[in-house]
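Quick one: the structure is below, questions incoming.
One protein chain is absent from this view; the other protein chains keep their places.
In order of appearance the chains are A, B and C, and numbering begins at 1 in each one.
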Amino acid sequence: MTTPEQSQGYTASEMMTITAARLLKNGMSCFVGIGLPSLAANLARLTHAPDLALIYESGPIGAKPRTLPLSIGDGELAETADTIVATPEIFRYWLQGGHIDVGFLGAAQIDRFGNINTTVIGAYDQPKVRLPGAGGAPEIAGSARQVFLMLRQSARAFVPTLDFITSVGYLDGGDARQRLGLTGAGPVAIITDLCVLEPEPPSHEFVVASIHPGVTREQIVVATGWPIRFAAAVRATEPPTEAELRTLRDLQRRTQAAHGEAHGGGEG
Amino acid sequence: MTTPEQSQGYTASEMMTITAARLLKNGMSCFVGIGLPSLAANLARLTHAPDLALIYESGPIGAKPRTLPLSIGDGELAETADTIVATPEIFRYWLQGGHIDVGFLGAAQIDRFGNINTTVIGAYDQPKVRLPGAGGAPEIAGSARQVFLMLRQSARAFVPTLDFITSVGYLDGGDARQRLGLTGAGPVAIITDLCVLEPEPPSHEFVVASIHPGVTREQIVVATGWPIRFAAAVRATEPPTEAELRTLRDLQRRTQAAHGEAHGGGEG
Amino acid sequence: MAATPSRAAILSQRGICMAEIMSLREAVSAFITDGATVAMEGFTHLIPFAAGHEVIRQRRRDLTLIRMTPDVIYDQLIGAGCARRLIFSWGGNPGVGSLHRLRDAVERGWPQPLALQEHSHAGLASAYVAGAEHLPFAVLRGYAGSDLPKYNPDIRFIRCPFTDEELAAVRAVQPDVTVIHAQKADRKGNVLLWGILGVQKEAALAARHTIVTVEEIVDDLGAWPNAALLPAWIVSAVCEVPGGAHPSYAQGYYERNNRFYQAWDAIARDRETFQAWLQRHVLETADFAEFSRVLRETQAAADGEGTEAL
Partner (left out) sequence: MAATPSRAAILSQRGICMAEIMSLREAVSAFITDGATVAMEGFTHLIPFAAGHEVIRQRRRDLTLIRMTPDVIYDQLIGAGCARRLIFSWGGNPGVGSLHRLRDAVERGWPQPLALQEHSHAGLASAYVAGAEHLPFAVLRGYAGSDLPKYNPDIRFIRCPFTDEELAAVRAVQPDVTVIHAQKADRKGNVLLWGILGVQKEAALAARHTIVTVEEIVDDLGAWPNAALLPAWIVSAVCEVPGGAHPSYAQGYYERNNRFYQAWDAIARDRETFQAWLQRHVLETADFAEFSRVLRETQAAADGEGTEAL
């Protein structure tokens, strides 16, 4: 039996990465975490957004890595950056200062209002799984002008209630975020391997806005831990172009050659 | 008639500068204003304190100027410094951070507790003379581990009551400074062209501790706007050595040749 | 000063920012309006004199000027009647003495009264940091025992929420426009500066718009690691103005003209002398290149006469 992926000539992961990359506009400044966000942002830079300015929390501004970094502070980022500033400056002058157009975040758990958990599964004091923790996420979520969230969709990750709120989306919805006085607009899209979700005003609950080719509504429902809703007019995600796929695969091939194995996930 | 200065082979200004320079110990870090403090600090560096680290508020750390700067940000300071940091860093990380051993200040007016005025003569809102203002002085006076004050002694400058307190010494004396919670110990010496004054515990009123050669007590009394007191055991300032005078005059000659005229005063 | 919400509103409305390379005349005309709050920074080094002259030429009025050390650049703007308010921390002619136009405005209200808001260097530098950090205030160990807080409502005292210690707080400065001079920009508008940096980066990041004049525009900045570089996407306009920091200096390009600073004392001391100087050198010249030619002529004539009248 042929899987949908094989029949389509690209994987769900590739569709997710390419969809995320397309959301980045040329000339934007983008605060990038390691893993999927870094992959998508660099794909955008290598395709339609050559002047996308990539900022990594370790200090590089305007990094143009030829291969994907394994860690957030790889030498490749430092060597290709326009400049490198100290970490407090990145967070205080550049992110908090209001100069980041897009913040790109992943998560272990996410809820219907785009709040995320990267801290702990189970109780904080008696964790079932101790996750790496906050990193740059809480302030990226608060201060970037817009936030894109990017993670694989599953009922384990898309939960009705987070075990721990590490970083906020729209809290419990409505104007709750606005009342916090955050300077950034919050998450405007969740990009998954199945679809793109967008917040629906006025509740700001995330609903399915665009479905990737070959994916069914049923698949999305099953992969979501809450009763997921669909927008009135759901779009069909454009399939990857030849150029997008080629660039993405070249980037991953170069990276694999450099690091000796597939690019790992996680911030760092 | 021969003036005492001529008969001594050096001027009162030279005695003042040399006395101030002697107070600086090798290896100290010294926050330097332009004018007399810069002259004295560089003399110390060129004589007994080669590893004196000079910090200028414009950013140079470890400046080793060959000629005296006219302004606090001369290229000569930048070119000879170990490094140059931004001005906020100088004040927040280095001075406030507690890394400055000695702060060196001048003043237009000073009182018996070592408080100084560099802001205004007359009322603040209707000034008789508008002086340049605070500059780095208030926080140098507060945060340097010790402060040296340096100015020519006259009843116009050594006043019973300041028109404006720009920067504090011991306020109204006793433990008033301590109660402010300042991290630095405050002024430990006022070096003038006539003598050295030191704070007398427990009041911290400045009294004459050392008189320069050829100066009489009467001269000091006349040049002080309050009833100046003398320490129980007043010392006699050591006259300049040949080496001190030669180094000082060489420095001033080099400076004059570089700037085309005598070194001006005032911070900048 | 702009309140925080309005800046946030502006940020959220702002499209993608990217430096445009344009003439200084265009930049001043596009971004500096009457009544604006303007910071022209540069601590002795890289003072944007050319931009100051252009503001005078375009006869901007009622500006609130921010600068740690007003220096001769603001003495000229104040004497030319461009300013109604000054936020500063040390107002002298470095190594020379008074700024006479500043004093005339403060002491005698000529050509118009000048309201002062006065800080220490540490206080104003911290206020710029707060502006760059998009915070409404900064905390410092400062002003304790000083009379300055009595006259500046933007200095207050707060308590540490952990130790209850008392500390000073200063309100952020958030200029409408910051103007700085730098050594180089590339053709995309990325800006490189080095040497004494003052508060230029903070002033640029704190402002809604930043105009940068540069000594030269090059293909490749050739920046070293950790260089002080302002990316094109936080800069509004880049203007090539060689010598544009004169009589201040640009490390690697030319030295400070100390002689001009000394001569300024005599020029600025007297209202008529100042006005004649301003007329001939700034108001009657088309741009900084012409200013520089006229200045060289006056200076050569002064050399011939052995006087200091520049």
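Convention: a residue touches a chain if its C-beta (ideal position, glycine included) is under 8 Å from a C-beta of that chain, and two chains touch if they have at least 3 such contacts.
Predicted model only: the values in this text are computed from it and were never measured.
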Point to revise | Residue of A:P37, A:G62, A:G142 or A:P240 in touch with the missing chain, whole complex considered | key: A:G142
Practice item. Check the options B:V129, B:A155 or B:A185 and report the residue that touches the missing chain. Key: B:A185
**Study point:** Options A:Q8, A:N26 or A:S71, residue touching the unrepresented chain
**Key:** A:S71
**Study point:** Residue of B:K25, B:R152 or B:R254 touching the missing chain in the full complex
**Key:** B:K25
Check your understanding: Per the definition of touch given earlier, which of B:L46, B:L68 or B:I84 contacts the omitted chain?
Key -> B:I84
**Study point:** On chain B, residues whose C-beta touches the chain left out of the figure
**Key:** 25-29, 51, 53, 61-62, 78, 82-85, 92-94, 96-99, 101, 143, 145, 183, 185
**Study point:** Absent chain, residues of chain A that touch it
**Key:** 34-35, 57-60, 69-75, 77-79, 84-88, 91-92, 95-96, 115, 119, 124-125, 127, 129-139, 142-143, 164-168, 171, 177, 180-183, 259-261, 263-268
Study note, to complete from the structure: Residues on chain C facing the left-out chain by the touch rule are 3-4, 133-141, 154, 156, 158, 160-163, 165, 167, 169, 171, 194-195, 197, 224-228, 251
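As a convention for this text, only the chains that are shown with their structure count from here on.
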Exercise for review: Could you tell me which shape the graph of touching chains takes: line, ring, star, complete or other?
Suggested key: line
Check your understanding: Counting in whole Å, what is the centre-to-centre distance of chain A and chain C, each centre being its mean C-alpha position?
Key -> 41
Check your understanding: What whole-Å value do you get for the distance between chain B and chain C if each is reduced to the mean of its CA atoms?
Key -> 29
Practice item. Would you please write down the residue numbers of chain C that are in contact with two or more other chains? Key: 201-202, 228
Revision key, fill the gap. Chain A touches at least 2 other chains through residues none
